[in-house]
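What follows is a short report on a single structure.
The complex appears here minus one protein chain, its other protein chains still in place.
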Amino acid sequence: MSNKDHNSEPHAEHISSYREHFGTWVGLILLTMMTVFISVFGADLRTLSVATALLIASVKALVVGYYFMHLKYDPAIYRIMMGIVMALFTVFLVMVIFDYLTRN
Amino acid sequence: MNHTFTLPNSGHNYDAKASKLGMWLFLYTELLLFGGLFLVYMVYRSLNEEAFLLASFNLDVWMGTFNTVVLLTSSMTVAMSITALQLGDAKKSIMLLWLTIAAALIFLVVKYFEWGAKFEHGLFPGMDHFNTLPPGERLYFYLYFFMTGLHGLHVIVGGIFIGVVIHKIKNKSVNKNRYQLLENSGLYWHLVDLIWIYLFPLFYLIH
Partner (left out) sequence: MSETAAMPLNYLNVKKGIWSWLFTLDHKRIALLYLYSIGAFFLVGVALGVVMRLELFNPGRDIIEPQTYNQVFTLHGVIMIFLFIIPSIPAVFGNFFLPIMLGTDDVAFPRLNLFSWYLYIIGALFALSTLIYGNGPADTGWTFYAPYSVKTGTNVSMSVLAAFILGFSSILTGLNFIVTIHRLRTPGMTFNKMPLFSWALYATSWIQVLATPVIGITLMMIIAERMFGVGLFDPSIGGDPILYQHLFWIYSHPAVYIMALPAMGVVSEIIPTFAQRSIFGYKPIAYSSMAIAFVGYFVWGHHMFTSGMSGAAAIVFSILTFLVAIPTAIKVFNWVATLYKGSIDIQVPLLYALAFIFNFLIGGLTGLVLGALVVDVHVHDTYFVVGHFHYVMFGGTGFAFFGALHYWFPKIWGKMYNKTRANLAFALLFIGFNTLYFPMLVLGIMGMPRRYYDYLPEFHSLNQISTVGSWILVVGLLLMIFNLVAGYLKGQKVGGNPWNGITLEWQTDSPPPLHNFDKMPELPVGGPYNYPNAKSE
């Protein structure tokens, strides 16, 4: 496993096409329009709109990470590390908010 | 004079993979740096839901949306500039990087007007109007300035980073076979975008 790490160098790096980048951009813009639309015109559904806004933001973040930041084509370890970091941060959030929600 | 033996796994070799791994690790630290602020935001928002909502009406959704589009576009241009260099088109790559820097400047100019309007209304921490606001709204503005300010700082740093890369592409030390530095500057720029992707709904869209 480590041997491979060192020696199998020129693994003809994947090159994303302009087209793919443009497609990604279109997707991101559509998501942005969607989240603004929900927020401006769906003002009655307050808590719901915050949840959807965060959900859409997370989808956008995933798209940026996977396509623009090339995670989709990188070795699995980059996705795993990113997953661990995000999970760790989520646990920080959960444990702190748990304290606040259970205070008298 | 010395032995000429060198280890194959020398730390002084050019190693694109090491450089990339290092950049990602650095991005994790940036994520957690902002993470601390997001944590503070979460706690205070949960304690002051109404006040945060009221305060958020002071922001202009359309300016925020415009800036979001600007940053997303710049993310695309920087990603394309990597493709261009990988295909050997240094000129196009540099052109796309200049577009990215232009987007960064547009973002900052819009931000400048947004902040300027808030200053005029005395909403910056410590100003008169700020001091008369109810506690929760003051927290909101404090966080707004702190988080967008820190983000703006990252926009500037990212822009400078990209400027350095442009220079290095020109003098050929970054080229078709050795483009990790360009990729790293791209990664950094995408991170700036990623953080904005969360800042935007949290401050502008909580209506």
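Each chain carries a letter (A and B) given by its place in the written order, and its residues are counted from 1.
Definition applied: contacts are C-beta pairs under 8 Å (C-beta built on N, C-alpha and C of every residue); 3 or more make two chains touch, one makes a residue touch a chain.
Since the structure is predicted, the reported quantities are computational estimates derived from the model, not experimental observations.
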Sole contact to the chain not displayed, among B:L59, B:M80, B:L123 or B:L143: B:L143
Touch list for chain B against the chain that is not drawn: 1-3, 5-12, 15, 17-18, 21-22, 25-26, 28-37, 39-40, 43-44, 47-48, 51, 125-126, 135-136, 138-139, 142-143, 146
In chain A, positions touching the absent partner: 1-3, 5-7, 85, 88, 91-92, 95-96, 98-104
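As a working rule, only the chains that are shown with their structure count from here on.
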Centre distance in Å when chain A and chain B are each reduced to the mean of their C-alpha atoms: 15
Chain A partner contacts - residues on chain B that touch it in the complex: 8-9, 24, 28, 31-32, 35, 38-39, 42-43, 46-47, 53, 61, 65, 68-69, 72-73, 75-76, 78-80, 82-83, 86-87, 183, 186-187, 190, 193-194, 197-198, 200-202, 204-207
Residue numbers on chain A that touch chain B, as the complex places them: 6, 13, 15-18, 21-22, 24-25, 28-29, 32, 35-36, 39-40, 43, 46, 49-50, 53-54, 56-57, 60-61, 64-65, 67-70, 78, 81-82, 85, 89, 92-93, 96-97, 100-101
